[in-house]
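Presented below is the structure to which this report refers.
The block that comes next holds chain A.
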Amino acid sequence: MAIAATQAEPATEALLYKGNEALGEAAVRAGCRFFFGYPITPQSELPAYMARRLPEVGGVYLQAESEVAAINMVLGASAAGVRVMTSSSGPGFSLKQEGISYLVGCELPAVLVNIMRGGPGLGNILPSQADYFQATKGGGHGDYRLIVLAPAGVQELADLTGLAFDLADVYRNPVIVLGDGLLGQMMEPVRFPALRPAPDPPDWALTGARGRPRRLITSIHLAAEALEAHNQRLQAKFARMAERETRWEAVETEGARLVVVAYGTASRIARAAVELAREEGLPVGLLRPITLWPFPAKPLAELAGGDAARFLAVELSAGQMVEDVRLAVAGRAPVEFYGRMGGAVPTPREILEVIRRQLGGDGR
Partner candidate 1 sequence: MAEIHIQLDQDRCKGCELCVEACPRDVLAMASHINALGYQPVEVVAAERCTGCRACYVVCPDVVFTLTRAA
Partner candidate 2 sequence: MSVTTKEKVLARRPDSLAPAVTHYCPGCGHGVLHRLVAEVIDELGIAERTVGVASVGCSVFAYDYFDLDFVQVPHGRAPAAATGLKRARPDLVVFTYQGDGDMAAIGTAEIIHAAVRGERFTAVMYNNSIYGMTGGQMSPTTLPGMVTDTTPAGRDPAEIGYPFLVAETLAAQPGAVYVARTRLGDMASIVKTRRALLRAFKAQLDGEGFSMVEVLGSCPVNWGMSPSEANAFVAREMVRHFPLGVFRDGPATPPAVAEADGGGGRGTGGNVSAARGTGAQRPAQEGTGRGDA
């Protein structure tokens, strides 16, 4: 492979990085050497970073003619057995759905970044979490699941991007890193791990049938029995992912009467609101899903079976994740929702008000 020898780059001290650029550097350090993308705000710093950075490590940045082309370039590169990434935002990510379904059907790993913006349609370029359904319920055709990682800060953007490449390879399934315009644009200190070399192509990659039988990567299985068997195998894989890869953070949930559930940018605001509430002596905690799929249903169910009398989902949407919270809580406690849309971001005080209302009366 035409990968230039690169001097080992060690782990870094804390550096001030923009979220989108931290994501790019983390990908490079995870051994990603190929990036195919298309410009769209608010993720444009990521491809721009990759265009500068990848040639330094012998990699390739290529700007595609569309998001449709970009995701299929990812498919081709992944079939060749390299670590590869693409990124977009809402409208562009919608265009990638066909290719994502094929990646899953073909069992090809890749890391896909959606820095969400306001929709539907062209919407705007402000932060939003309205692509939750698309990311977690299978935005394309067919029965499938992807691990969806939801970072809540620049360090976590970097950490979860590295993890995303490893999980994609372990399960031979694409992984989504789901950020939003605020995370992508914010600057925070971040420490990067040491640069990892690009891994050798795995034993299923298309490298030319030299000294071995030919390999075929496809998602077509014409006979009903064959396609059902393929789907059963995929479902077993998704079940393993759900079993092993569920991640979340619990903040002061022990003994909390009200548990706020929020991810990504909304969780940063919710965390501040929870801190304010606790200063007032309100028994409030925060559960922050880090994987949106698999969703941390079990810890939520345990809280519902314990001290938590109410749940409050806070999202930058009309209420999408709240459906998964309700499924997890399964009627054992009321689940309320508070959200803002279109790029509007609530203040901690705004959420504190909702918390107070929720706990009024029997809450304390």
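Methods note: a residue touches a chain if its C-beta (ideal position, glycine included) is under 8 Å from a C-beta of that chain, and two chains touch if they have at least 3 such contacts; residues count from 1.
How were these candidates chosen? In short, all candidates are chains of the complex that A comes from, given by their letters.
Predicted, not measured: the structure shown is a model, and the values here were computed from it.
*Asks:* Considering only the touch criterion given at the top, point me to the candidate in 1 or 2 that touches chain A in this complex.
*Replies:* The candidate that touches chain A in this complex is 2.
*Asks:* Which residues, counting only chain A, touch candidate 2 once they are in their complex?
*Replies:* Contact set of chain A toward candidate 2: 1-2, 34, 36, 60, 62, 64-66, 68-70, 72-82, 84, 98-99, 102, 106, 206-211, 214-220.
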